[in-house]
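With one protein chain held back, the other chains of the complex are shown just where they sit.
Here the chain labels run A and B in written order, and each chain numbers its own residues starting at 1.
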């Protein structure tokens, strides 16, 4: 990390925090976990489980919950606050703007923008990026290097495209959306008809709609619909290398971890949470707030609030129980054979 | 969707269909599933399972099999035909050409084409694309923005590279191949020798050959061979985010769904079908027409026509049976303990 922040700036960002102790050098140079912090670092107790690490941390400044009782060492400051994780996030956000600033609104001279494209004020376009016919880029959108914004696509205000995003034609992207490098949105879905022994591609006339405040991880793929739309609901966060098939509809506020695969026409209701590498067969409905463990294989509809694991997926508790019993199978077989012998 | 088509145009595309009923407004503006269609939409009965939805659909035009018996509502037209799915595909293909037209043959002024490259007539090259030394691009090839066509590579006629494809040196791509955005073809295989405790890379002198009519999904990777070739057979369709290792040989007409991983030197015979996220260990032979369920882990050769599931993979029916019995393990253990107690 390559920043400095002084204690006064921190306290300005967190005006309701309560200071305890003193430090000689108010200039802080790093943020680190309690056990790895060195003098000059800020650290924090985000989870009470790690309470015992506080007294031995070398951090100069420690963010703590109001309930924490100990006292700082010499040359150390405790800042007590309602939610130390949130306090840290506030400081980090301030620093992030310094370390990874959005450059000023600027159209790089090497970018190619179709003359029919409409760019509102404050738009930035990076080197070697391409904006197609009749694209509409709302205000304060930031587009990195090597991006493709297809014909007739629309980007809502304050949306951010990292370097190398490929947004094909007719995509509609909401406001404050973050799309990471290498993401492909709007490619043809995987659908073929068998005609006289050959696989003939089914045309895909639909589009992709990404609602406001969605984030999409690096190298993730979202196919466009056969007709109608593939839709990602407001505030949903998708990790890296995820596959989202044609006509999928994801609800609001979902979390989809890396390398998940969702086949065509699956529907997620709101607030579904999916662990890494889980897979969904086509045309399923996943109920509101369902949780799916990593690597699970979902082949049937899932009820709202269910928590499933395994392939074939089953309720988490049952899956855990069966896992334990499986390890006892050698013993069971042995004892069963012995019982039969006895008979 | 952003198109209109009128009933007369549809009937021209499907001359053998039988019309029943009348509509006031012949202009159609959308295509939708029976239960979601609104007036102005075309819909269709692709699967007899959904027959009961026909009588209540709001669609203005409904494609139906010849055997369907009901009558249209007022202001609704039934078109009966041999294969409604195929009829719809015909209409969609017509519309696709209007919505996603291949632009005219055009070399974008920002593209960089080595002077030794040979481009036949009708070739398009998008903005910021690079064509290397001695590359040979046959007629009517369309190359999107930000593509890399490596030195000595060859693209067959009518092949299509979507934006951001990276085709490294010495690749041979057939005719009418479709390669989606972000695909990497011809990268070095993953092969290392352990020499004095270090992993030393094995050079990869081979190449990648893609036969005619193959389609490759977004962000998929196909490594080049150690020597000889990595080959994808004619008419094979590969979905997004698939990994194909060095020296793999895929037969003709195979279907490989998203996120499948195929390790080095695996051979698929023709017409193999692989569900999403399945994985194959190296050096295996997969027989003609074999089917592999999603998430299966294949570690042994597979016989022609086999249908396998699970990890370790086993015949589908057995895997299903064992899945059911696994859920009964808690009960079995309980009853077994009870039996022992009784003894």
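Here, contacts are C-beta pairs under 8 Å (C-beta built on N, C-alpha and C of every residue); 3 or more make two chains touch, one makes a residue touch a chain.
The shown structure was predicted, so the numbers you read here are calculated from the model rather than taken from an experiment.
> Looking at the full complex, which residue from A:128, A:142 or A:268 touches the chain that isn't shown here?
Of all options in A:128, A:142 or A:268, contact with the hidden chain holds for A:128.
> Among A:72, A:150, A:164 or A:189, choose the residue that contacts the chain missing from this document, as touch is defined above.
Hidden-chain contact among the options goes to A:164.
> Give the residue, chosen from B:182, B:217 or B:235, that touches the chain omitted from the document.
Checking each option in B:182, B:217 or B:235, the one touching the absent chain turns out to be B:182.
> One chain is left out of this view; which of A:30, A:132 or A:191 touches it in the full complex?
Here the residue in touch with the unshown chain is A:30.
> On chain A, what residues meet the omitted chain?
So the residues of chain A touching the missing chain come out as 1-3, 30-33, 36, 85-86, 89, 92-93, 95-96, 99-100, 108, 110, 126-128, 144-146, 162-164, 178, 180-182, 213, 215, 217-219, 235, 237, 239-241, 253, 255, 257-259, 276-277, 294-295, 310, 323, 326-327, 329-330, 332-333, 336, 339-340, 343.
> List the residues of chain B that touch the chain left out of this view.
Answer for chain B: residues 110, 112, 128, 130, 146, 148, 150, 152, 164, 166, 168-170, 182, 184, 187-188, 190, 192-193, 195, 197-207, 219, 221, 223, 226-228, 241, 243, 245, 259, 261, 263, 277, 279, 281, 295, 297, 311-312, 314, 318, 321-322, 325-326, 328, 332, 335-336, 339, 342 touch the chain left out.
The definition used in the following text is that only the chains that are shown with their structure count from here on.
> Just give me the whole-number Å value for how far the CA centre of chain A lies from that of chain B.
Taking the average C-alpha coordinate of chain A and of chain B, the gap between them is 26 Å.
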